[in-house]
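For this view, one protein chain was removed and the others were kept in their places.
Coming up: subunit A.
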Amino acid sequence: MIPRQVVYEALVDVFELSPVAICISTAEYVSRYIMANPAYLRLIGRSW
């Protein structure tokens, strides 16, 4: 059985390495970014 921690780390790699843009933000009318992956930052031309 692979420990959940290992699976979570793999999922973080999915987030970081994905060619598809992904971001997580607060669920508000005017939200704040919590995390954005490199593909998202490339898409909008910004850095973290």
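We adopt the following convention: contacts are C-beta pairs under 8 Å (C-beta built on N, C-alpha and C of every residue); 3 or more make two chains touch, one makes a residue touch a chain; residues count from 1.
In the analysis below, contacts and distances are computed from a predicted model.
Here one chain is missing from view; checked against "Chromate transporter", "CobW/HypB/UreG, nucleotide-binding domain", "Sigma-70 family RNA polymerase sigma factor" or "Diguanylate cyclase domain-containing protein", UniProt names that protein "Diguanylate cyclase domain-containing protein". Seen from subunit A, the chain kept out of the figure touches residues 20-31, 34, 40, 43-46.
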